[in-house]
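Apart from one protein chain that is not included, each protein chain of the complex appears where it belongs.
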Amino acid sequence: MPFIPHTASDVQEMLAVLGVESLETLFEEVPTELTWAGPLDLPPPLSEMALARLMRERAAQDAPLLCFTGAGAYEHHIPAAVWELATRGEFYSAYTPYQAEASQGTLQVLYEYQSMMAALLGMDVVNASLYDGATALGEAILMAIRAKPECARRVLLPTTVHPHYRQVVESMLRGLEIEVVSVPYCTEGGHTVPEVLSQWESRSFAALVIPQPNFFGILEEIHTLTDWAHARGGLLIGLVNPLSLGMLQPPGQWGRQGADIACGDGQPLGIPLSSGGPYFGFMGCKQAYLRQLPGRIAGRTIDKKGEPGFVLTMQAREQHIRRAKATSNICTNQGLMTVAATLYLALLGPQGLRRTAEACHAHTVALAERVCAIPGVTLLFHRPYFHEIALRIPASVPRLLTRLEQQGIGGGVALAPLYAELEDTLLLCATEARTREDCDHFARTLATLLAEEH
Amino acid sequence: MPFIPHTASDVQEMLAVLGVESLETLFEEVPTELTWAGPLDLPPPLSEMALARLMRERAAQDAPLLCFTGAGAYEHHIPAAVWELATRGEFYSAYTPYQAEASQGTLQVLYEYQSMMAALLGMDVVNASLYDGATALGEAILMAIRAKPECARRVLLPTTVHPHYRQVVESMLRGLEIEVVSVPYCTEGGHTVPEVLSQWESRSFAALVIPQPNFFGILEEIHTLTDWAHARGGLLIGLVNPLSLGMLQPPGQWGRQGADIACGDGQPLGIPLSSGGPYFGFMGCKQAYLRQLPGRIAGRTIDKKGEPGFVLTMQAREQHIRRAKATSNICTNQGLMTVAATLYLALLGPQGLRRTAEACHAHTVALAERVCAIPGVTLLFHRPYFHEIALRIPASVPRLLTRLEQQGIGGGVALAPLYAELEDTLLLCATEARTREDCDHFARTLATLLAEEH
Amino acid sequence: MEPLLFDLSRAHRQNSHHDPASWAEDAGAVSQEGAGTPPLQPFLRQQAVPLPEVSELEVVRHFTRLSQRNFSVDTHFYPLGSCTMKYNPRICNTVAMQAGFLHRHPLTSTSQSQGVLACLYELQEMLCTLTGMTAVSLTPMAGAQGEFAGVAMIRAYHQARGDRQRTEMLIPDAAHGTNPATAALCGFTVREIATDAQGDLTLTALQAAVGPRTAGLMLTNPSTLGVFERRITEIARIVHDAGGLLYYDGANLNAIAGRIRPGDMGFDAIHINVHKTLATPHGGGGPGAGPVGVGERLRPFLPIPMVGRDGHGTYHWLTTTEFPQSIGRLSTFHGNIGVLLRAYAYLRLTGAQGMRRVADYATLNANYLMARLAQAGFQTAFPARRATHEFIITLKGEAQQWGVTALDFAKRLLDYGFYAPTVYFPMLVPECLLIEPTETESRETLDRFVEAMVAIRQEAMQDPQRLREAPHAIPVPGGGTSRLDDTQAARKPDLRMPL
Partner (left out) sequence: MEPLLFDLSRAHRQNSHHDPASWAEDAGAVSQEGAGTPPLQPFLRQQAVPLPEVSELEVVRHFTRLSQRNFSVDTHFYPLGSCTMKYNPRICNTVAMQAGFLHRHPLTSTSQSQGVLACLYELQEMLCTLTGMTAVSLTPMAGAQGEFAGVAMIRAYHQARGDRQRTEMLIPDAAHGTNPATAALCGFTVREIATDAQGDLTLTALQAAVGPRTAGLMLTNPSTLGVFERRITEIARIVHDAGGLLYYDGANLNAIAGRIRPGDMGFDAIHINVHKTLATPHGGGGPGAGPVGVGERLRPFLPIPMVGRDGHGTYHWLTTTEFPQSIGRLSTFHGNIGVLLRAYAYLRLTGAQGMRRVADYATLNANYLMARLAQAGFQTAFPARRATHEFIITLKGEAQQWGVTALDFAKRLLDYGFYAPTVYFPMLVPECLLIEPTETESRETLDRFVEAMVAIRQEAMQDPQRLREAPHAIPVPGGGTSRLDDTQAARKPDLRMPL
């Protein structure tokens, strides 16, 4: 029997210990009308060999694409050691480290993860992961509301935040009577401007969210906005791409006081694209808000012998203790992904991270130069950006994307379905993984396809 | 610097300890004329990212083929757990277990490998691996010569042994004044018959080699041949496919006394095709010949506390002790492959191994039925076979193979380049991995191609 | 102790083979001076990120050694109740880690994603069959998010019917913490329902609680007490009659998979912890996945996206276009697809017969282990009841007699080479161990566990201090940590390396 070690005689002997005749007896408390009679209508079992072949075929069914798509998930180099180590059985098949003494491996990794992420974000404390970037933002907003009971249950959420994130936030907050105010972006700069925010000048809010870079790749005026929010008694939630922080200012240093909460998606730190998941959400905050932080936290302590060791701590915030009053309902998080991210950061180091961020950006700049040389193609916004660009394209973007795919290119994302006003625009990205030949090839292909359109 | 952890200040401090100014000084004993001046003409270094991409492209450069080729290397199902565990760093990056106490993992695996292989072969002892099947046969012959100093330095080697093995044996024995007698095969049965052997009836020889199944897939008359060799004072070396032993009689039970030495290639036991290697050679023998066995051997012993443990043993046979008088010059063997084979045997168990062998054979029988239904295609030999068949084909085989490959099929091996007399013949194999659809598809394609030829 | 990565660091140590070596002219400069765009300078970090600088070899060693300091299913019996720590087939990892899946961008068009979509579609179908539900959405990323989806759908359902007074969620007192936490997160008031001495829900309490304010009831069956809620049909009727809906917490599905279907018990929504029942790994804390299934009534409210199939057999994403009443999106893209692929692989390996066997042998193992422990003198929480896939023993007697706690037993088990069962959950049973052996453990392992428990009990009698100070000698390289001080950890939080 697959994965079941019992032999016929085991079963007989075990039933004898139980003093019952058959396995069925063990289910005698179940009302008979609830027992499904026959076998379920599932496909017949496959041998491992047949499964491996089926899955090999499924994995190979669609041709791989040369990826110029970003929009919240990025193709980066992942050192081979990351997943060779992260999938070791002792990490892969362990549970959440409840019995600390038998889980020092996972716990020390979490502590190192928290330390490195805190360093990267410039935050005092970081939790041990949330599901993904979008839910991390939702949790950050809930946290801000809890942390600011004196403020109105209102948050300011720029439309430069990833549209999917905003949808998730909406789903998460729906039952809670929290007002989410959409802050429109500046159509020239593609960023959030204080002038627009000033409408809420006089109204209380718990937090302002600032994405950096924002969904269009544009860099927001983080210092001004942070100070603006703080001046009005709100918290500032920084939503960041962690890899960009190899180069960009960490949320902890935004404005005069720094962001209060930083969150985002950890995918760029060593997590494969995987069709969309599993990734992981990260969240850090200032010490003052620690007790409002959701999710697990590892801490360093000592054992009976006075030796250092690690435990899960601050559990009084969590559902298994606080139940309906917990900071979140999260239980299982994305643990293994943080192991991978810790490995990624350890292997790259500060220099590798900076050089990677720089290469991403330089390649996107180079790509921008190439595509903007094509007649009719222009940058949509005129502001500094990081590693992602919005373009105006003189063609039907959906058709263009299909034709690019037919040529083996993942050519970015059409903005119109997400921003109705942005007809004929395209969001593109070139990470450090894109070579000069890739960018040349893309620009050439794009030029040819656009020429054919006319 | 890739893989070198030294920082500039490390280097300075280390040189200071050495009291030298520069690294160059450390090479001062090397005559200057021997020092290569500039950099070597090697390609510039790649980043890991660039290397990964290059190798991904190389691996994908040639389309995968549906494999009906055997001839000494077989596509079998390999449980995923085999290589997930065998490539764990502690196995992968350890050396030959010289310091037994710090290498109990590898040593216990070797002991278990030896135990399982001895059980499979029906042999008293098995060594810890040789390079591959061909060199194992060469070593077996050398061993027989050593074990039989009273016999002539002569071995009888049927032409039903894999032609490449015979070539390797020739290379290995060339300097040693050993006569290798080629024993021709029976053209009807494709096997070795006693009548042909009887020419050497009166001449002394150290050993007769019997392959089972032989290169044509044909089953040899192992019992008769074993007894024949023993009756004439020679040893019997059984050359076997270890997977076939899930079903076929083990060499230890051939004839009245069993084979004296058994050897072969371990590839079918969990080793991927890998374009030809690494595989591993195995060798077992009767207790009497233990001290002539080449290669490493693990043994069980006890430690100071009386607890069982494992060591490399019988080292007096080996080059590092016996030097010019060693049983072989082998040092590094194919250790990790035996870890994989041990895992393979452990996961399949006796039942899995038998069922796999049966499926291989049943599929080949079914394939034979299908292809023999095509006009002009016939089995070359009329004897029992195991999982590989030689066919007569009414067409130019090399061209046929090319056309099969163009259709994505690895269609077997032409025998003519190996056996000049076997024009228009083809050696085919269908393991347990070939589905009914695969076999139907092959037969249909073959029929179409042959029809087109006419 | 293994040193911290930070302690292995040395300034300017680099793994330069991970330097992307940009081809773009002078990457450093370009990064500050985009193509015709304003300078990046004001946005740039002033100091380098204070990350450790460690060689790749030391990184490999550090994490290899750290991994060896974990107990895990791959190394130890892990009878952690409610968590279903069973064998995670390695093939499921291997097939999911193929380049064709790993390198696929989530926003790739569906026409270029048919392979992965086929797997997900079939998984949806299989989960419907397994649970007896009408439709499944795979997007929730863990059990708790599945609960969130379920409860949010219940809310949406009542609201769609204009039934706005239903603000209460009924939850048994024995329920897992995620249940009340989720209800609260969805804006409901939690009303606890008592459990009776037999481990069943107190029907009178339920009847007293239901009413026009009742949005629904969250239940797991078998319950967290390790017994089957026998009057489930009646419970369902009571709740439904009062206009509420029933949510099934699928964490215990391993007990009944292929045998009893939550849909048939009257549940309207359910999540499935694939990292439990469907053997995907728990990864030291995730990722898991918590697909949510519903009956016909809740179907319109399922979270998007889901996978649909058109008449030509082509797969596509279903979004708010098809599901305008959806509770919306719960993850940035489509949930934890890599985990779902592992679940898919597992289900294809087991099939219907295999799933039923899971329930059968998980139940056999739990009952056997319970019987053996009871014979050995341990007190089970519900001696009159059959165990399901797990069961509870209470060490109240041992605590009173010898002053040792359930925690002491748990810690001492680590010394014996076993991970500890769940302790102090459910909170109803004093000094409890919730023990779940799962179907993938052999009888020999269960017998060894009984021996260890008996030996520890002996120690508790003769040398209770030995237990109170456990663990002593956890078998990990370098020797294990002894008991760690939780109180100090919480009182003086040390949550990261100081910079």
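Every chain is named by a letter (A, B and C) in the order it is written, and numbering of its residues begins at 1.
The criterion applied here is as follows: contacts are C-beta pairs under 8 Å (C-beta built on N, C-alpha and C of every residue); 3 or more make two chains touch, one makes a residue touch a chain.
Here the structure is a predicted model, which means the values were calculated and not measured.
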For the full complex, can you list every visible chain touched by the one that's not shown?
A, B, C
Given that one chain is not shown, which residue among B:28, B:195, B:421 or B:452 touches it?
B:28
Contacting the left-out chain: of B:184, B:233, B:276 or B:375, that is B:276
Using the touch definition from the top, which of B:102, B:231, B:288 or B:451 touches the missing chain?
B:102
Chain C positions in touch with the non-displayed chain are 8, 10, 13, 17, 55-58, 60-61, 64-65, 68, 73-76, 87, 89-91, 98-99, 349, 417, 440-442, 444, 475-479
Contacts of chain A with the absent chain, listed as residue ranges:
1-5, 7-10, 45, 47-50, 56, 79-81, 84-85, 89-90
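Going forward, only the chains that are shown with their structure count from here on.
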Rounded to the nearest Å, the gap separating the Cα centres of chain A and chain B is 48
Taking each chain's mean CA coordinate, chain B and chain C are separated, in whole Å, by 45
Got the chain B residues that touch at least 2 other chains?
47-50, 79-80, 84, 89
Could you check chain C for residues that touch two or more other chains and list them?
12-15, 18-21, 56, 60, 64, 89, 91, 93-95, 99
